[in-house]
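First the structure, in the form of structure tokens, and then the observations on it.
In this view, the complex is presented without one of its protein chains, the others remaining in place.
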Amino acid sequence: MASVTMSMLEAYPKSINLDRAKLAAVVDTLNSCAQACTACADACLSDDMVAELAKCVRSNLDCADVCTTTARVLSRHTGYDANVTRSLLEACATTCRSCGDECARHADRHEHCRICADACRECERACRDLLATIS
Amino acid sequence: MASVTMSMLEAYPKSINLDRAKLAAVVDTLNSCAQACTACADACLSDDMVAELAKCVRSNLDCADVCTTTARVLSRHTGYDANVTRSLLEACATTCRSCGDECARHADRHEHCRICADACRECERACRDLLATIS
Amino acid sequence: MASVTMSMLEAYPKSINLDRAKLAAVVDTLNSCAQACTACADACLSDDMVAELAKCVRSNLDCADVCTTTARVLSRHTGYDANVTRSLLEACATTCRSCGDECARHADRHEHCRICADACRECERACRDLLATIS
Partner (left out) sequence: MASVTMSMLEAYPKSINLDRAKLAAVVDTLNSCAQACTACADACLSDDMVAELAKCVRSNLDCADVCTTTARVLSRHTGYDANVTRSLLEACATTCRSCGDECARHADRHEHCRICADACRECERACRDLLATIS
């Protein structure tokens, strides 16, 4: 995944307002987080105690949707609008924070929640790091 | 569409933190805007002068993705987190504003941009109205 | 929603291989079904007996994703490829059938499943009707 994202960024024929290597890393992190969240929602759903994990499933579904959309927007450079990128990165960091917190609550009993919490934490950090570079 | 969204909101068995009728209206407006943006991107693409509409296509693609994701998040009530809803509504209003501005620039020459600009304006307003009711 | 979909189809400047009124109706039906499925997944999730509805939630999530994607593909006319449209309509009809069957199993106890089963049935029929017109 990392290689395709970076290869495509290098093949973009015009200038890009953000650092290409950093951008590729954030996009890959967003896609990984979306993947972890989709899988965590389903793993929670398979649990006999799913009633206790309902909020976790919901957070996972939101986080998967928001990360996928953010990765798509960050993968477009034509007609760049810093306001859109900035507001979406902020929403994505907030969503990852919320989902990471919820998954962390079940991390000791559910390996899938532990892995997903880590993915959310990393993704929140990646969004905030990129945000700091956008003027 | 309106009826299914409202019917499903009425069938939600637990309490909902936001007003159901207002919520249904915003979700329908988001879905309409996403539909208009997906269609506008394609109509721009079919134009012989698409090179002049490249930024419009890009704005449309972003706006379709963000509106679809926002409609999904607003359609979930289990484990509600006001921070997620708020930040996503802000990002969505910003994205609709950007796309509406871009479409408005071509509205006199392209009927699809005129219709899409209206859909984006209405959606931006709907997001901001709902935002104002979230404490 | 219906009006935006049809207005945008009428504003598409080139020829379209399928009947515009029928196409608009199918796209609206797909978007309604996606909306019903997203809401039904969440309503199931809020239920204390969610463990008995786990398969329903999963079917809903699949159906929402497939219907949204099918609506997007049907909303693009530039560079039309009948093979893509046909195979996706077949997958969508299959997914709606599966989700409709699952929701129907809980329709007498859950109003949201009853509404969603109807939306899936209607959507399956709309996909098959359109399929029959594609040579």
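Letters A, B and C name the chains as they come in the text, with residue numbers starting at 1 for each one.
The criterion applied here is as follows: a contact is a pair of C-beta atoms (placed from the backbone, for glycine too) under 8 Å apart; a residue touches a chain by one contact, two chains touch by 3 or more.
As the structure is a prediction and not an experimental result, all values here were calculated from the model.
J.: Which residue among B:R58, B:R97 or B:H110 touches the omitted chain?
T.: With B:R58, B:R97 or B:H110 as choices, the missing chain is touched by B:R58.
J.: May I ask you to list the residues on chain A that touch the chain which is not drawn?
T.: Output for chain A: 1-2, 4-5, 7-9, 11-14, 27-28, 31-32, 35-36, 38-40, 42-43, 45-47, 64, 68, 71-72, 75-78, 110-112, 115-116, 119.
J.: Under the stated touch rule, tell me which residues of chain B contact the chain that is not displayed.
T.: With respect to the unshown chain, the touching residues of chain B are 41-42, 45-46, 48-51, 54, 57-58, 61.
J.: Tell me which stretches of chain C touch the chain missing from the display.
T.: Residues touching the hidden chain, for chain C, are 54-59, 61-62, 65-66, 68-69, 72-73, 76, 78-79, 81, 83-84, 87-88, 90-91, 94-95, 97-98, 102.
Just so it is clear, only the chains that are shown with their structure count from here on.
J.: In terms of C-beta pairs in contact, which two chains are most connected?
T.: By contact count, the leading interface is B-C.
J.: Suppose each chain is reduced to the average of its Cα coordinates; what separation in Å results between chain A and chain C?
T.: Roughly 27 Å, centre to centre.
J.: Listing for chain A: what residues touch at least two other chains?
T.: 54, 57-58, 61
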